[in-house]
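Only a single protein chain was left out; the remaining protein chains are all shown in position.
Chains: A, B, C, D and E, in written order; residue numbering restarts at 1 for each.
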Amino acid sequence: MPRCNNRAPAQMRPVRIIRHYVRHAEGSVLIEYGETRVICTASVIEKVPPFLKGAGQGWLTAEYGMLPRSTGERMQREAAKGKQSGRTMEIQRLIGRALRSILDLEKLGERTIQMDCDVIQADGGTRTASITGAFVALYDAIDYLRAERMISQNPIRDHVAAVSVGILKGQPLLDLDYLEDSGCDTDLNVVMTGSLGLVEVQGTAEKVVFSRQELDVMLNMAQQGLQELFDVQRKALETVA
Amino acid sequence: MPRCNNRAPAQMRPVRIIRHYVRHAEGSVLIEYGETRVICTASVIEKVPPFLKGAGQGWLTAEYGMLPRSTGERMQREAAKGKQSGRTMEIQRLIGRALRSILDLEKLGERTIQMDCDVIQADGGTRTASITGAFVALYDAIDYLRAERMISQNPIRDHVAAVSVGILKGQPLLDLDYLEDSGCDTDLNVVMTGSLGLVEVQGTAEKVVFSRQELDVMLNMAQQGLQELFDVQRKALETVA
Amino acid sequence: MPRCNNRAPAQMRPVRIIRHYVRHAEGSVLIEYGETRVICTASVIEKVPPFLKGAGQGWLTAEYGMLPRSTGERMQREAAKGKQSGRTMEIQRLIGRALRSILDLEKLGERTIQMDCDVIQADGGTRTASITGAFVALYDAIDYLRAERMISQNPIRDHVAAVSVGILKGQPLLDLDYLEDSGCDTDLNVVMTGSLGLVEVQGTAEKVVFSRQELDVMLNMAQQGLQELFDVQRKALETVA
Amino acid sequence: MPRCNNRAPAQMRPVRIIRHYVRHAEGSVLIEYGETRVICTASVIEKVPPFLKGAGQGWLTAEYGMLPRSTGERMQREAAKGKQSGRTMEIQRLIGRALRSILDLEKLGERTIQMDCDVIQADGGTRTASITGAFVALYDAIDYLRAERMISQNPIRDHVAAVSVGILKGQPLLDLDYLEDSGCDTDLNVVMTGSLGLVEVQGTAEKVVFSRQELDVMLNMAQQGLQELFDVQRKALETVA
Amino acid sequence: MPRCNNRAPAQMRPVRIIRHYVRHAEGSVLIEYGETRVICTASVIEKVPPFLKGAGQGWLTAEYGMLPRSTGERMQREAAKGKQSGRTMEIQRLIGRALRSILDLEKLGERTIQMDCDVIQADGGTRTASITGAFVALYDAIDYLRAERMISQNPIRDHVAAVSVGILKGQPLLDLDYLEDSGCDTDLNVVMTGSLGLVEVQGTAEKVVFSRQELDVMLNMAQQGLQELFDVQRKALETVA
Partner (left out) sequence: MPRCNNRAPAQMRPVRIIRHYVRHAEGSVLIEYGETRVICTASVIEKVPPFLKGAGQGWLTAEYGMLPRSTGERMQREAAKGKQSGRTMEIQRLIGRALRSILDLEKLGERTIQMDCDVIQADGGTRTASITGAFVALYDAIDYLRAERMISQNPIRDHVAAVSVGILKGQPLLDLDYLEDSGCDTDLNVVMTGSLGLVEVQGTAEKVVFSRQELDVMLNMAQQGLQELFDVQRKALETVA
């Protein structure tokens, strides 16, 4: 069973990052993992949540959403339904943790970076693309704070990016698209820093349990994809805005 | 006080329509009125709301949203707040009425067209751009239904588009951007069909009341802008998809 | 097709205003447009919304509701459903804008006038009757503030009232009752000040689009009805409380 | 400490019932207990709640609300807050139970009587006035069903009415107004049928506990007031509509 | 018709109170009335609700919940449904009033005792068991405050407990279990202090109205049960923690 566009098992989809995508935000990108497209904006908000008042540090929090017709069948709008689904909550918590892991909150000062990741078109991997894109939006928001002399030291300690791996009929596959994801026995999301430290490892047996060995194979494949993603991030950031 | 980019009082901002913007939707466009950018998708749903069951006709309904950082200051996400604002509800009701006015619901058959207008970037005129863009997305969705032989007759009777006009310090201005809109004494939104029938006229004295004469001047200016908008719609639809 | 009670096309229904209808409120009226009955209360609240703190001015805001059985078929109670409909939000925003248009918010001082318009019985025109009645309730609340020497200058600059006009089978009709409203091709709500300045013009093609000429005819008819309404307001206010 | 208007301890406030107060409802009254004014409407709905489907009987349910400015200080509108208070829920459950106690649900047939009790002006005793008034509205709704030949036998078995009693500084008082109610040590609401059967006895020690003896005194006083209320109901129902 | 386990009509089910049931709470018990089991926790919170700020007194408030499968058929989880039922609100208001009746709020100081009563297993009488158990949890929380020298005088003035009585086919029965409760004509909940003062009397005719005489019989039976409950409370509190 060949992959779409003759992709090799360990091959990422084409990844593209467009910076300064939304003019009002301090940092903003459009990121594409193949047909998956996510707008990530980083907003600087000059206050911290109540539990951090006076603690001499900042915070980063994330929200995630999907346009109703980003998916094959139209999803109900969460604003109209009046609540966010469990899946939405899970993903936005993941994005927040991933980005906080490389951020020195003391150096950020008493302010909040509010990340918003909104999926324009979904084809698998929306949470991993969100994290990879959000890093670049965060980078630009920090740049803004430094240019405005609002912070003196760079609070970003490292890159962070994310990718999924799965096992489909015994074959490990990197960066699953929607169809592959739906058919997988096992699904693993990996969040890693530029220095190859693990931030999140979330493996789920969708249909068939997996072994320690399979976990190892998948982690190797993920690491390979992540190194490519760090390169894409670096190239995007080299461009003069 | 010159307008941004030396626009003349009766001059529209550059309007751009990109069709087939989101791959899953039966119809979808990105529409821009200058810096205002809205994604409009038309989804075909093979059922009707309860009040129309068995009535032998279809329906069209619309929802509207703004990405949290489409605006200068980040807005709270309505999905997180758990309810849509009065402004959101007002706008989505307006979009629905505007599009139903040119749609023969009997010819549509017992199905619903669900319009979604999501603002990616806001700079005034999001509701008018939504209507103008939604018409093109609707057109493509109807085309899809005809190509699939799900309907035999075209239910679209005419074009529909919308534009705003305002009076700023005594000067009538066409297609207000955000700054102009904030400073206006009066604000008028006009929805019109291609044959120049009025669908909606919504004039509001924000600060100073307006006279019948001023209303006439504004309506003339709106009509001029709307004719330009119908041209943009026509050109967009001429392109082979 | 004759109108109910042999009303002429340009004839208002009997309009009645009873002041001091609810004893606790600083201003309160029962207003009737024929069979439509609305209680309007104006409450003085000694604080302003957060966005006006320290701005040296006051505010006026409005809420609207319908008793569940004010209508032909019982409507679900919005308090039980847990949210207000889009229609309710749209109407209460309209009432607020209409009354703020004739109110000098600086002279009001740092306080809020909270209008509540509650429909006891509905027969078309509940939003227009609400505005016309709310003006009188506002007047009495301002009188209270002056009697209590809480304000020194009258913040009310002019009368404000509202009326609907429609076109039913080609015939323009003033002050539509429920049946007429349901059958109309076009529906126009006009809010005007005592000096005949336009505050709101909201015209909607329910079934058939309307022309500029028809808009003019409807606006003329509305103005005639509004002059009558200003008289009714004046007479009500002449009475010694 | 004399009562307002020199009322004797065991004297009811003037009670007034106006039938056919709202034209759309199958039954409707305005009831006044002194300055307390409540609109009660009875709506006939031709279905039953899910738990009674096919059970060959009907149902009666009640909802209660207060206009925001029915009270001395404006209360927040429950529809705007998005939920009903515990007090509201408690009262509407009480009204429903009270009226079901005298209604033969089999004879009603598979339909629901929906009572709505909406307080226009509050001065103590809104729940007791609601019950007393709702009985008359129910009576008229049943009359409507019989006139329409929708039911053949009268499902109303008896009158039902309600009154409050309290102990204020050792003195038992019938039919408390708002000020008395606020100052009371003990507050008792009694719902009774025309044949003097007890339906609800709800006694609460607000500040000081009460004895069995005091309970007896209060129940005697309540019964006296209730007999007067049954008379008012009877007189109201004698009038030709 | 004999009662379950051959209980006599005026006999309580076995009542058991286990103190210090949940380690984190300042006071906590598991109380059992036969098969009904409720966890009651008393939490000390060092602030008061807004309406008591600066009033020099404390407050006590209560919340009530049922585990979804505490009942014969699984109930929907209120947290998942997004709102508490009218029954839940009614019960938690009752528990709060009952405990405040024996608490000197001035002596408590500016803090709140938050009672939580959570039903683990339901077999009738959950609200009465909650009150009886909550008293013991409150006692332990007050003990904690005294041991920590946060208060100097005991704010507890008396015991408080609650029991239900019903009439089933003419026979008065003490402390109804679920089956008895479902079949009862009349249901009475009585809350009393240790010195036999009445705090709450809530009698409801479920099917057949009741007479003053029947009320008296039920109150006598309740008092007998309550004296037993005060004993159980005293014994539980004698044990060294």
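Everything below uses one rule, namely that a residue touches a chain if its C-beta (ideal position, glycine included) is under 8 Å from a C-beta of that chain, and two chains touch if they have at least 3 such contacts.
This one's a predicted model, so the numbers in the text were calculated from it and none came from an experiment.
Though it is not drawn, the left-out chain touches A, E in the full complex.
Contact with the chain not shown here comes from a single listed residue; of E:E32, E:E90 or E:D116, that residue is E:D116.
The missing chain, though absent from the display, is touched by one residue of A:A10, A:L52, A:M75 or A:M89; that residue is A:M89. From the set D:R16, D:K83, D:K107 or D:R157, the residue in touch with the chain omitted from the display is D:K83, counting the whole complex.
In the full complex, chain E makes contact with the omitted chain through residues 22-25, 28, 35, 39, 41, 43, 45, 63, 65, 67-72, 74, 77-84, 88, 114, 116, 118, 120-122. One chain of the complex is left out; on chain A, the residues touching it are 83, 85-87, 89-90, 92-93, 97, 101, 188, 193, 195, 197-205, 208-212, 215, 219.
Note that only the chains that are shown with their structure count from here on.
Minimum number of contact steps separating chain C from chain E: 2. Inter-chain centre distance (chain D to chain E, centres taken as mean C-alpha positions): 28 Å. Between the Cα centres of chain B and chain E there is a gap of 59 Å. Among all residues of chain B, those that touch two or more other chains are 83. Shown here, the protein chains touch in a chain-like sequence that does not close on itself. Inter-chain contacts occur between A-B, B-C, C-D, D-E.
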